[in-house]
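A single protein chain has been removed from this complex, and every other one stays in its place.
For reference, chains read A, B, C, D and E in written order, and residue numbers begin at 1 within each chain.
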Amino acid sequence: MADNWLREPNWSWNDSLEPSGYVHDWVQRINEVESVPECILYGAPLSKSSISVSGASLYPEVFRRLWKQFAAYNFEEEIDLTSYSVADAGDILMHTTDVAESHRRIEIAAYALNQTFPKSTLCMIGGDHSTTACAIRGLKRSQPNQTIGILQLDTHLDVRDPAEYGPANGTPIRQLIEGGVVRGEHIVNIGLHGYYNTKQLVEYAKRHQIKTYSMKETRKIGVSRLIEQELKRLSSETDLVYVTVDMDVLDISFAPGVPAATPGGMRTEELFEGLLSIGKSPAVKHIDFVCLDPSRDSRIEETCRIGVHAWLQFMTGRIMNKG
Amino acid sequence: MADNWLREPNWSWNDSLEPSGYVHDWVQRINEVESVPECILYGAPLSKSSISVSGASLYPEVFRRLWKQFAAYNFEEEIDLTSYSVADAGDILMHTTDVAESHRRIEIAAYALNQTFPKSTLCMIGGDHSTTACAIRGLKRSQPNQTIGILQLDTHLDVRDPAEYGPANGTPIRQLIEGGVVRGEHIVNIGLHGYYNTKQLVEYAKRHQIKTYSMKETRKIGVSRLIEQELKRLSSETDLVYVTVDMDVLDISFAPGVPAATPGGMRTEELFEGLLSIGKSPAVKHIDFVCLDPSRDSRIEETCRIGVHAWLQFMTGRIMNKG
Amino acid sequence: MADNWLREPNWSWNDSLEPSGYVHDWVQRINEVESVPECILYGAPLSKSSISVSGASLYPEVFRRLWKQFAAYNFEEEIDLTSYSVADAGDILMHTTDVAESHRRIEIAAYALNQTFPKSTLCMIGGDHSTTACAIRGLKRSQPNQTIGILQLDTHLDVRDPAEYGPANGTPIRQLIEGGVVRGEHIVNIGLHGYYNTKQLVEYAKRHQIKTYSMKETRKIGVSRLIEQELKRLSSETDLVYVTVDMDVLDISFAPGVPAATPGGMRTEELFEGLLSIGKSPAVKHIDFVCLDPSRDSRIEETCRIGVHAWLQFMTGRIMNKG
Amino acid sequence: MADNWLREPNWSWNDSLEPSGYVHDWVQRINEVESVPECILYGAPLSKSSISVSGASLYPEVFRRLWKQFAAYNFEEEIDLTSYSVADAGDILMHTTDVAESHRRIEIAAYALNQTFPKSTLCMIGGDHSTTACAIRGLKRSQPNQTIGILQLDTHLDVRDPAEYGPANGTPIRQLIEGGVVRGEHIVNIGLHGYYNTKQLVEYAKRHQIKTYSMKETRKIGVSRLIEQELKRLSSETDLVYVTVDMDVLDISFAPGVPAATPGGMRTEELFEGLLSIGKSPAVKHIDFVCLDPSRDSRIEETCRIGVHAWLQFMTGRIMNKG
Amino acid sequence: MADNWLREPNWSWNDSLEPSGYVHDWVQRINEVESVPECILYGAPLSKSSISVSGASLYPEVFRRLWKQFAAYNFEEEIDLTSYSVADAGDILMHTTDVAESHRRIEIAAYALNQTFPKSTLCMIGGDHSTTACAIRGLKRSQPNQTIGILQLDTHLDVRDPAEYGPANGTPIRQLIEGGVVRGEHIVNIGLHGYYNTKQLVEYAKRHQIKTYSMKETRKIGVSRLIEQELKRLSSETDLVYVTVDMDVLDISFAPGVPAATPGGMRTEELFEGLLSIGKSPAVKHIDFVCLDPSRDSRIEETCRIGVHAWLQFMTGRIMNKG
Partner (left out) sequence: MADNWLREPNWSWNDSLEPSGYVHDWVQRINEVESVPECILYGAPLSKSSISVSGASLYPEVFRRLWKQFAAYNFEEEIDLTSYSVADAGDILMHTTDVAESHRRIEIAAYALNQTFPKSTLCMIGGDHSTTACAIRGLKRSQPNQTIGILQLDTHLDVRDPAEYGPANGTPIRQLIEGGVVRGEHIVNIGLHGYYNTKQLVEYAKRHQIKTYSMKETRKIGVSRLIEQELKRLSSETDLVYVTVDMDVLDISFAPGVPAATPGGMRTEELFEGLLSIGKSPAVKHIDFVCLDPSRDSRIEETCRIGVHAWLQFMTGRIMNKG
């Protein structure tokens, strides 16, 4: 008699009684997919590599909890997301105290996913920015003959010296350059601004020909237009582009929940437009979203919601590219 | 001797010792007005009809407390608000557990106020968005021969199925269409964006010819210009326009204090400009402001302050229309 | 190769990689149990019946999320909880706007669970205090010949007049008395204190011979000793005792996350001891925990953690009773 | 038709539709009383005299807002508060920038109230602790021949040097001693503890024979018993006792909303018992409650609620003394 | 052996082990400079003069703590700040209870610093806005023959009547006009908007020919362009311009940590551009930043970070002017 009302406990991945049409109805578990998914999500819940205290390791779980509140339909572009196949490979298990081991596992996971699903777009949910170096190394190992370009949206250059910090979240770009994985001139960083990079680091970037655009320049050109222009250039010089979105590129008034929030940053509107362009680009192969720290977020989980929205913009772009 | 310093306790409506010139000096209690007021405020403190947990029932009281901090003078337009007469009719008493009864009372209140003060602009302070359907039904019953148009500023379509939810805050537009109160083609919704309406609901809206503008389109045209254009159109097709402002139309970074805050929404600056245009329009007869939840607001009561400011913009527009 | 590290996404009820021994390893889904469980949990996520704004409907979900952080072992009593069988029947689906219908479903659920599992202890996770009246009515309907006694831990009498409020959270005890379900002299309320019940309500309680103990008297006797004494008395006068724990019985400094938190209340230590005594008593058949509101809790979810701990104390008592 | 539901806006002192029996129904405005009230409340909203930043000036307003949630009935003592007459004289208007002038007004207000209502108990709602010196000076000026004793509940001695700070919140006791208003040996301070008074200040207190009891000694004797014993002694040596309750005497876990919250302090339960004893004592003539800062309180207004409860305990004691 | 790791406790001004290049490495203590510094910082930690409760007195200390997280390099303009010499003169000691004395000390400090370092730009870190009147009076006394112009960025006119409030934070501009220190027509106020100045105050400003620009007008022209235009005009009519930045000019969504935060204000991006223009102008001699209240800021210290960034923009402008 009470059958319709006694809901099962909230244990299951697609547990909602909402009418269908939400993100959790659409994304599949990787062990349940029947064909090769166009996009594979995987979490890298590591933030012990962060220079300052960070709870970014908590983000992958929050990301999946919040997506239940997002419809699988983009109103502005009139895009039905369910026409694109996405599988969730789950989180990489991190070691509690051995950061190098955790980094190694991320690298191997990226390698293995790319080996198994060479055609799929890999989308890593961080974690702090050190994870990006691991993912790119794994992809490079999987496809050693391919030249990788990087499009980075960030407030920071992330070229601190690993000799001093170890493989910390301030060092991934330098790790990749010095490890011979990516060449400086194949790296574009958009969103730098203000007083958040020392002169010494700026000089390093110049020396290695990293292409940088300040927020001021970026706004003059337009975020999307600049991204399109740079992706075009990178696609002519490299075999594939990896995009890394450090959410601290956003202004502190939009994104309080990142460990290094600063004033003077990007607006969400600009980021969302940029991610459409990124998704649309055939040159872009893989992406990550890093440095969202739920423990620093406001009570309404503002920054983490932006994180889900941002990822959906990339998905929308992918479909527009297909169509 | 101590007469000047011993202030009476803070029990009274116009209790401030501030120099005059503030909103609470200007708005009158409805039982004290001597002529028909140009605008009548009334509160509908109901949010039990909300799909998610909502404290929007607390807003009318906070609205009246905060207005003591607002001058009755618009600096930008050089408008003295006191040249316009506003009366506060107080709050409708809600039933503690019977939502249908509460809805009935709102409907009767709107009916009764319109019957008694047919020339006055009614301004309802919600409460959640279910209250809008009640208010419009009451007005329709009062003036059955008048065709009503709706201008809605909202992140959501609010066309969920009442058969499934009852008369909840996700359903008012569908209630009005299916109840024959307002026709779909007389409804304009501005501010929709992102991933907050399922495909199924978008299709319902299309089927019923609700006119929708995404934030992206809206920004291309300009919020005020679009509102003016649509009000013009509506005024040629209907007898009067009812405006409903769901404050969740605002971006989450401006308005955390709404139950369904999302990224990608309207900026306050845009909303404020739009409300000037709305106030100026002779076609607009009544208005409501819904879904502000003081219990979700930040410690500085940011969203509720925006709510007062928004209402004052509408008032400023009214005067500009008169003058 | 990466098999051990690529964890599946966090979708599953027993999804932890923690070494076994935690609560979520122990509690089973009701459709997976192989024999009649000794205790059945079910959630009643309703708080629209609350006089003040309440998010207590959110508690059942938070309760199940937090229990992953609790070991299934009581250190102080050296009790292994896994020797007791508990099944989770999930949540009752509430109607969005029809409170009476939601109440009816709770009543039917309690009836149906008791019909199906007449030997099991039912443990309802609220929801606000109005749900208690429903559960007890359901049990009474299931076993109409049994006389029910109530042991209530509460700051309030909950005897407001349903004629005025409807079946709100301030009325359950009066509903049960006036509905002839439970007699006033079979009700014991422990924890009343301070200035949180009007004279008129106290007089109602006296008139109906509800037995009340103020916190002051309770402390003089000792919470556990008083509970044991009163359960003994009730067991001699009734067939079974239903215990209802309104978490607002706790002092505001311990339990901020209840809608009506007050100073002068019970300490957690006292509540926990009392729940051991309650669990141990053969007279006690069913229990509920109500009025925990996660949206009012502190950032560290203090009150909800106390809620899980409190329930585990009752479980510990059950086992001590068995053993 | 809608008459019963259209409530007037919330402008009025007795604006609640709650069934009667709450504090705001009982306390009268001073200009409406018909006979001499037994107790007169007045607010001293000054905290610019505080050494650290303080918003204690906001407390009188919050105090009157929160009392609407308190019944005028003490459950534990079965006391109906309405048998005692209380009038609210409102707040003393403070000067915005001239602290000395504000202090002068408080002194004159206390003088004037005592001249007009010599039999009434004056109850001052602070404000910071500097206001106590003013109130006592005003009373002394009104009754110059009466010897005043002080019972102080406080974490601090408040004997810093006014020559260094001016008449700040750390100095009131020293002001009164050095101004010849009260003698050191007629001052008792209960609740001192930990590391919150320098050796130099302790030595000053000893030199002036202020009687001090640490929390540790106090607990050994029992708060109420110690208070009763000391009030007895003071009543034999002075004509009247003024009680000053600095709410920072409470432990930081109970009372976060005071500018100088410390661990190791009094529990609310102890304070509440002590205030019953104080209220019951015929020796006690006047009282104040100071240093509650709503802007530092938790979101649930925990400390301010304790403030209302504490005052009601004093009221309860007054009635027990009468009866 | 452990020498390299055992860091000294964090007691020292340049205590960081970060690689050099941060603000605290660059700013010198005034008693350690070897030549006349181009800019001198001094703190005026006074906010007892504020009409509403304010903790702006806490800002100078937070300002110096946060600057350790800012690089001494402006990325957008490619400016190395260390090419400009800045000395920190510390904070002016405020009197605890005598606001007039505190004001006198600020005035004398500004006088003395200008007498000792007549060529240096003085940069005052408030405190509330009353401190501006003191600083300008001190400078005028030091250089009585120089005509001073004021460029004010503010949401308020600050022309309330000192006869009513004393020298409060709402009065500094009126103090200066009525004290004959600055003439009304030499004052420009940019950023006024909304409903935050009464008609009466606007009329005062008009009567004294204060030049005002609403946010709406300002945006039409462009913040930087308007500032440049007005500085040009002021430089032709006065000998030097004093800039006062009341941080409440910013929109509440950017700057919650000011006592009078309002919607409709300036964006940080606009303020930052404006401060570049201000820094670049040779007409500008001195500056202050007032009304940042760390106790009202969000947990991530958003507003105070904006305060440091804003000051660095002015510094960047200074260097661009030199170069």
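Note that a contact is a pair of C-beta atoms (placed from the backbone, for glycine too) under 8 Å apart; a residue touches a chain by one contact, two chains touch by 3 or more.
All of these numbers come straight from a predicted model, not from anything done at the bench.
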Touch criterion as defined above, residue of D:Asn197, D:Thr238 or D:Thr268 at the omitted chain = D:Asn197
So which of C:Ala71, C:Val181, C:Ile221 or C:Leu240 would be touching the chain we can't see?
-> C:Ala71
From the list E:Glu38, E:Glu76 or E:Asp91, which touches the chain that is not on show?
-> E:Asp91
The listed residue (A:Gly90, A:Pro167 or A:Gly194) that touches the chain absent from the view is A:Pro167
Since one chain isn't shown, list which residues of chain C touch it in the complete complex.
-> 19-23, 70-76, 78, 80, 253-254, 268-269, 272, 298-300, 302, 305-306, 309, 312
Spell out, residue by residue, where the missing chain touches chain D.
-> 164, 192-200, 202, 214-217, 251-253, 256, 261-264, 296, 298
Contact footprint on chain A, counting only the chain that is left out = 47-49, 51, 53-55, 57-58, 95-100, 130, 165-168, 295
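Please note the rule applied: only the chains that are shown with their structure count from here on.
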Moving step by step through touching chains, the smallest count that connects chain A to chain D is 2
Chain nearest the overall Cα centroid = B
Taking A-E as the reference interface, identify its repeat among B-C, D-E or A-B, namely the pair sharing over half of the contact pairs by residue number.
-> A-B
Length of the line joining the C-alpha centres of chain B and chain D, rounded to whole Å | 43
Which residues belonging to chain C are in contact with no fewer than two other chains?
-> none
